[in-house]
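A single structure is presented below for examination.
A single protein chain has been omitted; all remaining protein chains appear in their positions.
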Amino acid sequence: MAIITLTSDLGLRDHYVAAVKASILSQSPQAILVDISHEVRSFDLHAASFLIRNVWQQFPLGTVHVIGINPELTARTPHVAIHYLGHYFIGADNGIFALIFEQEPEEIFEITLPQGDDWTFPMKGVFATAAAHLSRGGAIEFLGQRVHSFNQALLPAPSLEGDLLKGHVEYIDHYGNVYCNISKSLFEQVRKKRRFNILYKRVGFAITKISNYYTDVVEGERLAMWSTGGRLMIAINGGTTMHGGGAAGLFGLEVDDVIRIEFYGDPNSEDDFQD
Amino acid sequence: MAIITLTSDLGLRDHYVAAVKASILSQSPQAILVDISHEVRSFDLHAASFLIRNVWQQFPLGTVHVIGINPELTARTPHVAIHYLGHYFIGADNGIFALIFEQEPEEIFEITLPQGDDWTFPMKGVFATAAAHLSRGGAIEFLGQRVHSFNQALLPAPSLEGDLLKGHVEYIDHYGNVYCNISKSLFEQVRKKRRFNILYKRVGFAITKISNYYTDVVEGERLAMWSTGGRLMIAINGGTTMHGGGAAGLFGLEVDDVIRIEFYGDPNSEDDFQD
Partner (left out) sequence: MAIITLTSDLGLRDHYVAAVKASILSQSPQAILVDISHEVRSFDLHAASFLIRNVWQQFPLGTVHVIGINPELTARTPHVAIHYLGHYFIGADNGIFALIFEQEPEEIFEITLPQGDDWTFPMKGVFATAAAHLSRGGAIEFLGQRVHSFNQALLPAPSLEGDLLKGHVEYIDHYGNVYCNISKSLFEQVRKKRRFNILYKRVGFAITKISNYYTDVVEGERLAMWSTGGRLMIAINGGTTMHGGGAAGLFGLEVDDVIRIEFYGDPNSEDDFQD
């Protein structure tokens, strides 16, 4: 029996998440439900896509991911079920899939199940029905009509200007850790073993090395490290939004702020940087 | 194996909910536990009853609903297990059942299980034991002594004064959506296809139609629609308490505030209202 993950801005205070689970379990009693988050900032496609992007592949093949951000059915945002690298994704085609996928999906179906009484609450209605069906091993073809594309949305890419690599802040977590859209592979490719300064809003706080552990620096000190997803992260060892501020609070960083990396020195020279 | 739902004001920060789950799983290892909410406002019977009323029937027949609001056993609030429309409800008879049920339950039993060490924490004590028993298919008769009534509590009903239907705000969700105690069936029965103004605290913001979707109005605009439970809901398209305010914040609405609907024009005349 497949796992079904749930991501939404429904919150945990009201009865909405329970209604979705009741609907799924009524149709697929053995389904294993895992919440990714129900506290995504309301209507924030980018935040939702960040969370799903960083976790979906860690679930087993065959997992069904239900996405309840801006799920309303409109002429421009049909409900779809997508088969992608052995997983299933269900949601409104409002651009979020373009923010999650890095290649073409195997199959895309526009869901044509009757909307029923729950048309204003698709997660409990057609998304739950489609997820229950897939979790029971049902064929994706039964959910609707095959289509061949989905709506595009731009995940802004880092840019390279000479020796300057420019990215931006993608997400700030509840510790105040700052996730950037610069991947380790791009960084190393541009860097060619040169020295570098990671620069951001707050002048005078450049970071000049990548740490392996938070504890590579003293408590309260800033650091950069690779997230488990392989993206650049700026953090404070022992800092949190509750304890006098994580990196985001201390440096005044917000989503979409620019992060610059200046490279200098001789390429491929040996230096004291430990990867 | 039956589903057991949990509703309480225990919160998610402390170990209390885990203690309840440990107790249930120790006695019914295969039980499927679903949280309705543990963030009900403390001691708020009305909020708890609103959540349960809107979700219990979406669970499969045989589901056991454990209610941990004001659960203390007193002479006036015995612990009871109730069989109602094929579901089971367990809690203290503090009036909440009168707020949930719309007709007479099949069976009511006063729980006479020994209170044990957990008498100050009934959800972990007798409620967990009773729920585990029922979830394993045990007979409700084994839980105690049959009784024939439960404590009454008043869920204030809407009133009709000539062409004016008066209800009140029952619940405000985390988006700031405002739920009223006016049902679609009552509304249509009074309306007789006439035009209407939905009026509330903030003068000059009457709503004159019922929308089917949030997106029937432009972003930031007010609307009325029927909730999935069939009650009148006042909302803002794209508004949330986090983004400059949902309907509750913008219009200063609070639980128990009056909502008035004035009907006018000729009954059963055709008009431009689209249902």
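Labels A and B are assigned to the chains in the order they are written; within every chain, residues are numbered from 1.
We take it that a contact is a pair of C-beta atoms (placed from the backbone, for glycine too) under 8 Å apart; a residue touches a chain by one contact, two chains touch by 3 or more.
Nothing here was measured: the structure is a model prediction, and the numbers come from that model.
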Chain not shown: contacting residue from A:34, A:85, A:157 or A:258: A:34
Name, in rising order, the residues on chain A that touch the hidden chain in the full complex. 3, 5, 12, 32, 34-40, 50-52, 54-55, 58-60, 173-175, 212-215, 225, 227-228, 238, 240, 242-243
Interface residues of chain B toward the undisplayed chain are 11-19, 21-23, 25-26, 29, 41-43, 72, 74, 117-121, 124
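Convention: only the chains that are shown with their structure count from here on.
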The angle in degrees, nearest 5, through which chain A must rotate for its Cα atoms to match chain B is 120
Centroid of chain A to centroid of chain B, CA atoms only: how many Å? 33
